[in-house]
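One structure, as structure tokens, below. Some questions next.
Complex shown without one protein chain; remaining protein chains in place.
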Amino acid sequence: MEALAALIIAVLIGCGTYLTLCARTFSVVLGLSLMSYAVNLFLFFSGRLVTGAPPLATNIGATADPLPQALGLTAIVIGFGMTAFVVILALRALGELGTDQVDGEDEKP
Amino acid sequence: MNVLLLVLLPLLGAMLPPLTIRFGRDVCTWAGMAVTACTLMLAAVLFIQALEGSPASMHLPWLHGIGLDLSLRMDGLAALFALLVPGIGLLVIIYARYYLSEKDPMGRLHGLLLVFMSSMLGVALSDNLILMLIFWESTSLSSFLLIGFWQHRADARQGARMALIVTGAGGLALLAGFLLLGQMAGTFRISEILAQGDHIRAHSLYVPTLMLILIGAFTKSAQFPFHFWLPKAMAAPTPISAYLHSATMVKAGVFLLARLYPVLSGTDLWFFTVSGVGLTTLLMGAYAAIFQHDLKGLLAYSTISHLGLIVLLFGLDTPLAAVAGVFHIINHATFKASLFMAAGIIDHETGTRDMRRLNGLWKYMPHTAALAMIAAAAMAGVPLLNGFLSKEMFFAETLHVHLLGPAWMLLPAAATLAGIFAVAYSARFIHDVFFNGAPRDLPRFPPHEPPRFMKIPVEILAGACLLVGILPALTVGPLLDLAATSVTGETLPPYSLAIWHGFNTPLLMSLVALGGGFAVYAMRRRLFALHERLPLAPDAAALFNAAEEALIRCARAFLHGLDNGSLQRSAALLLGVAALVMILPLAGPAITGPLPLTPIDGPSLMGALLLMAAGLLTVLWHEHRLSAIMALSVVGLLVALVFVRFSAPDLALTQLSVEVVTIMLLLLALFFIPRRHKPRSRPSGRFRDIVLSTGIGAGCGLLAWGMLTRPLDSISTFFMEQSIPGGGGANVVNVILVDFRGFDTLGEVTVLAVAAVGVFAMLDNLRLPIPAHDQDGRPWAAEPHPLILSQMTRFLLPLALLVSGFLFLRGHNAPGGGFIAGLVTAVALILQYMANGTAWTQRQWRLPFHPLIAVGVLVAAATGAASLLVSHPFLTSTFGHVSLPIVGEFELASAMLFDLGVFLTVVGVIMLILANLGKLTRRKIRPARIR
Amino acid sequence: MNHLIMIPLLLPLAAGMTNLLLVRKGIGPQRLVSVLTACGLLAATLLLLVRAETGHIDTYELGNWPAPFGIILVLDRLSALMLVLTAFLTLPVLLHACSGDDKLGRDFHVIFPLQIMGLNGAFLTGDLFNLFVFFEILLIASYCLALHGLGPERTRNALRYVVLNLIGSSLFLIALGTLYGVCGTLNMADLALKVAGSTPDQAPLLRAAGLLLLAVFGLKAAILPLFLWLPGLYAAVLPSVAALFAIMTKVGVYAILRTQSLIFTNHGPVPEAAGLLFPVALATLAAGSLCVLGSRRLRVLLAWLVIVSVGTLLAGIGLWNVAGISASLYYLPHSTLVTAGLFLLADHLVRQRGPAGDVLEPGPTMSRPNLLGSLFLLGAMAIAGLPPLSGFIGKLLLLNAAQAPIAAWLWLVVLGGSLIGIIALGRCGSVLFWKTQGDPLSGPPVSWLRLAPAATLLLTAVALSVMAGPVTTYTDAAAEQLLAPDSYINAVLGRETP
Amino acid sequence: MLTTAITVAFFCIAAALTLNFWRLFAGPTLPDRILALDTMAINTIALLILLGIHQNLTEYFEAALLIAMMGFIGTVALCKYLLRGDIIE
Amino acid sequence: MLSEALISLFLLIGGAFALIGSIGLARLPDLFTRLHGPTKATTLGVGGILIASVLHFSGQEHALSLHELLITLFLFATAPVSAYLIARSALHLRGPGGPKDES
């Protein structure tokens, strides 16, 4: 299962990276969202893979590590705030610059 | 303390002229004069103290840790400069009063002159290397401002910058040299360093130190090959030139040689470098001076040459040569200052400095001519004038050099040749200007004698040349003795300051120089013709400018090549670095840890495959954007499943609710984003992207693999144990969020609040074209709010709110919490907007989003701050069980209040963002141009 | 436990939220709140500095949970220095903004205090994840401030800045996850112990995490090759924002210094990150200097000067000795305040130059050339490292700190950079004040009052120089404290000092 | 018996999800994809409940409930986009 | 034992219906026919599993556990709306004039 988890991380982060490197704001936003999902997963995995034992204090025996879950939760929320911001920023850029290109090709020298 | 006052007086006094200029030019001049005169008097008092054997000094700790202190000392050498600098300065200020035109900002000139004077005095008086460097650089900077005084003139600006760059570079080299010297000596205190000559000369760092310090000295004193800035500095008004290039700025370099003479001299390296450079400069400057047509140009090159002479003298490395060097410093200051002033008078009265036009001025300004002739004769080394004395000492010393062995003749011969050149250019200065026929189309004709007071400084200086020339021992004897002693650091061998030493070789050399000089001047026409035809050495100034331009072009090309404004490039660099730092450490060693692997089950395998496929699908479809959003949505859903699969229900809840809001955001944005079929990025770019993505993916994957296969011993056991007794909740994740690490959560809602405020600001007055049809050209559906949807949402809203309340109240003990509850509420409200429209929804109830956010954050913060009232740390929680009839026992926790703040903030944030983004289309918007 | 440490966090938070409630009440009350907050922050941070100066490390256990379990705030000499610096920068920048920049949007006074809160939090926290959270606060606030006033240039540059930092945040989380996954803790002091006691088996992961953290903080600090976001952005944002952003790169520097001195020490089991710093710093310095020379616009030039100062700072830190770190800690406030002052001054200059704006081409004569020129000269001297101002002292300390084999490199690059700085600033000043054409633009001349914030910031170069003795005494002590992290670790984890 | 039933059910749902994904991929129209997505969400609910029975945990109930709500809202938003472009008018 | 059998039965029914619904989605020829599968079969499939869950947890904890029914209620309330909107958009996209598919 660990290999599968690592593979998921690799593929999702790779995909996110590829999209982030695209020349259009929409793709970049997609890529950032994808990367953000993957990173949260990574953060969560830092508590290892535990099946069937949510971290409730009432559960007896070993449970999943609650701390990475709390961190992941915070990271998801912050990531959401950032994504929202960048989406609107992309719109603003479209409105101000008249283009959604971000590869600098239409820059003045 | 008086030494400090000597430096501070002109520095603080520099404010007077700019302040007094409003009362007129005379008041301004008087102010400058008063400050300078006081400085001079103070210097004289201190000089007398030094003569009496009790040199004034002071020592104040400043940056004592590294040995930079305010240490000043008035020894002989310092006294020499302390008298020269304000002395000549006073004359220059008087002179400038008449030289400057009405338009010129006199207050600034006098102010800068005083600042410069202060820096120069500081250089002379410093008893600390670093302190000296500070003043040294101040002279560079103030001379930059002085040379660029006529800022409207391109040559002035360029000359100023060139001087700044060359002397500034020298200053940096000097800094390095001083630091090395300080490291060797273990102190920056000059008086202490001077005692360690033997230790330092034997040190392995001696050579680099000497070279660095010499670069500093040579740049300042315009020695070959750094001489070129000095002629360019002639673009300054003449009073400034007179000051900078006679007594002060350029003398700082030779002052430095004199100052460090006891430590650095006495080696072959010193001899060959210093005297070699000095000799080259002496000859080169003298030769070039002959061929200048600009009066000030001639003086500039002659200055270079005389500085070369002084440097050569210090390079000869004998005590008497040092005496001669010190003596020539004084003499050169007097005659060169008066010559500059005379040149200035001529320029002022005739409107030109071109010697080809200036002829026969004797007829129009005999008084000035007479003064100029005295000074020029001193420069040429004519007997009975001060220049003769020091030059003769110089000739004598060239005869005593043994290091050259059989080639010993070279030095006297070269010295004599330089003497010939000096006579020749001095003759030219006099003959070509005051005689040699009649003036040729002068801009101002006929010229007159200048105002009375403009000549007084020249008269004083010319008088000094004469006086010193005739009565040397009486006039400068004590000063010279004191100064030279402090240069060599030992008792001087006997020498005599007399005009007549009998017939000897130096006298012969002087006579040869005089005769030869006149001969050379007589043959000047042929020489000029020859000089024209000579394959000229490249002009150093032009080379310098070309180098500077090339450097700037290079820098611009570098900058332009580096930053083309592309987001891609920056991102690629960042990701590239990240990939490298992740993969390199993981590539070599065994990355697999010791932990046994958990087995894979079928559904999990399939879910993982689907998840990866959905990720790839997002990439594949990124140009079919709606489909890509759906693929992303699948990724989000499956990630939530992974969270559930590995026992993280809270994470799954958050992921699910955040995801749907993200999708809505993307859809709202997508409406405006134009769709074009633009050719993809270049294949090379795409290859780069694939390599980078693979790298980053592999890096993170390897990290995950390495991490997952290693055991973890974490602090979480504490949270599991303390959750109920300490935090009052069974859902440990929630207790961490609102209690153990509630501070993170407070930060997190702050981020959300700021993001919402920022989004609101960005939406302000945003003009985007509204597509009238979809991407395939179809008009939009006519019905804005499908009936079934709007009816159903009426029923769903209360239900959703109930669920939200459930998630909120249960959060502390079971999956849920304020954040998720807030999202559910917000999404349910947004559903109202989607189903019924913004107008309708806001008509029903206008929720004040901004205050909601503020109140939310404040509630959370205030809950945390409440614990301060009972002197517990911020965010200390409390909880208790309350028992009510019927209801039974239930728990109340301060964390719930905190969570309520989170809830309110989240609702406010999501609503503010989505509702306002939705409103974009309700404005009257001009279609914008979209490329 | 003294609650004073919470003031730098709670006061701006409350101010920001109060201003959010006041959004519809006009700008006047908001300005009042902001300025009072800034004054309060200055007072509070000075008190904290006095506390830290004794050498005692203050800790504050949030929620009354002990370290390493709860989040802990730590006040040592370094954090106190950063707090005071931030507060000291805030007030003039705020006053300058109140002369007009803040009216270009409704929310300046909401965001501004929160930006300060983010900065203060980053300086105070002793927890790595909490550091991430405060980074996000200060970043999101900086995004908003960068966009304040909007317009195409700002938007274009802000987009790049935002996207890069989002990627950076992702990488931060990866590094954080790895560190937690290996060490099982988030408290920096505890992490230091865990890293020091790590097995060889864990080393590759820690190495990757350490380097990744360095890259992430390097992005914020704008080191080579991660600095491309900075020049365009700083040149495009409002002047008061650019001035405030002078501290933004220093947060990166702070984080590098904190994590590398505490967790990944250069003599610990994973020394790579600390070792890499010096060459990278020199390369940054060299490239930045060259770009300063190549800049055609005043504000771009100033922005590259920020990068040069980052290179200088990190070069000192990269020496990993008391003298080097102390030199950097002296140079840090200097470069922050002076570049901020220059950005504010550039605002006045650009306004005076009308159509020429900040392009380094001849423009109209300034209306008060002597006043503006003197201030520019002061700033240019200070930033180029000309004596006797603080820039010189800083470089002097830095050069003096280097030991033999690497000293040559440091000297070469630092002195070469200074020379290039002199060339560039000489040209720049010459064009701005000397090579002018025509009469001053009509319009009200700059008044002393409006210039006061810029002048105050620039004059700190003089003050820092005069006060070099006491300041370096403090920075020496701070550097010693950093290089002997045991006292920090003991204070945080409540252990007895052996 | 229960274990077997759960395993079979797991495989049914897994297969269903795969089929949904195939439909998402194959389309061919956008409404097809939306439908596939919607169905996927519903099947995920089933999967979660199944997981709850399997692990004997009630903690997944909220997640399932939320998928039901959020899946619906996502579908509404997507359809609204297709119909009107502007999902919040 | 009986309850276990009952639970198993419902699980199997649920799984089967969910699968059938998805088979329909994959197999049927056009969007409108595909709509029928998910709206009914899948809903019932989930319903089956939810009932199994109700039975399972009620048996486990010796107290009625009915909250799974809520999900069913929710699905019944929303699935037709989803189907309706999907059909509406398909009709709209198919509408006169416009091209049929996106790709």
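The first chain written gets the first letter, and so on, giving A, B, C, D and E; residue counts start at 1 in each chain.
Just so it is clear, a residue touches a chain if its C-beta (ideal position, glycine included) is under 8 Å from a C-beta of that chain, and two chains touch if they have at least 3 such contacts.
The rule is simple: contacts and distances are computed from a predicted model.
J.: Of the candidate names "Multicomponent K+:H+ antiporter subunit E", "Dihydroorotate dehydrogenase", "Peptide/nickel transport system ATP-binding protein" or "ABC transporter permease", which one corresponds to the UniProt protein name of the undepicted chain?
T.: "Multicomponent K+:H+ antiporter subunit E"
J.: Which of these touches the unseen chain: B:Ala522, B:Val691, B:Leu787 or B:Leu892?
T.: B:Leu787
J.: Of the residues in chain B, which ones touch the absent chain?
T.: Those residues of chain B that touch the unshown chain are 782-783, 786-788, 791-795, 797-799, 801-803, 805-806, 809-810, 832, 836, 841, 844-845, 886-890.
J.: Kindly note down the residues of chain E that lie in touch with the hidden chain.
T.: Where chain E meets the chain not shown: residues 17, 20-21, 23-24, 27-30, 32-33, 35-37, 39-41, 43-44, 63, 65-67, 69-70, 73, 76-77, 79-81, 83-84, 87-88, 91.
We adopt the following convention: only the chains that are shown with their structure count from here on.
J.: Give me the set of chains touching chain A intersected with the set touching chain D.
T.: Chains that touch both chain A and chain D, as defined above, are B.
J.: State the pair with the higher C-beta contact count; candidates are A-B and A-C.
T.: Answer by contact count: A-B.
J.: Compare the CA centroid of chain B with every other chain's and tell me the farthest one.
T.: E
J.: Quick check on this structure: which chain has its C-alpha centroid closest to the centroid of all protein C-alpha atoms?
T.: Minimum centroid-to-centroid distance belongs to C.
J.: At what distance in angstrom does the C-alpha mean of chain E lie from that of chain B?
T.: 69
J.: Roughly how many whole angstrom separate the Cα centroids of chain B and chain C?
T.: 16
J.: Can you pull out the residues of chain A that are in contact with at least two other chains?
T.: As it turns out, chain A has residues touching two or more other chains at 20, 25, 28, 40, 42, 45-48, 51-52, 54, 56, 67, 74, 78-79, 81-82, 85, 89-90, 92, 102.
J.: Which chain E residues sit where two or more other chains touch them?
T.: Touching at least two other chains: 74, 78, 81, 85, 88-89, 92-93, 102-103.
J.: Taking all chains into account, which pairs touch?
T.: A-B, A-C, A-D, B-C, B-D, B-E, D-E
J.: Give every residue of chain A touching chain D within the complex, in rising order.
T.: Touch residues, chain A against chain D: 51-52, 54, 56.
J.: Considering the complex alone, what residue numbers of chain B touch chain A?
T.: 560, 564-569, 571-572, 575, 595, 597-600, 604-605, 608, 611-612, 615-616, 618-619, 622-623, 625, 628-629, 632, 635-636, 639, 642-643, 645-651, 654-655, 658, 661-662, 665-666, 668-670, 672-674, 681, 688-690, 692-694, 696-698, 700-705, 707-709, 712, 714-716, 719-720, 723-724, 729-733, 735-737, 741, 744-745, 748, 751-752, 754-756, 758-759, 762-763, 766-768, 813-815, 819, 909, 913, 917, 928-931
J.: Using the touch definition from the top, list the residues of chain D that touch chain E in their complex.
T.: Residues 1-2, 4-6, 8-13, 15-17, 19-20, 22-23, 27-32, 34-36, 38-39, 42-43, 45-46, 49-50, 52-53, 56, 58, 61, 64-65, 68-69, 72, 75-76, 79-80, 82-83.
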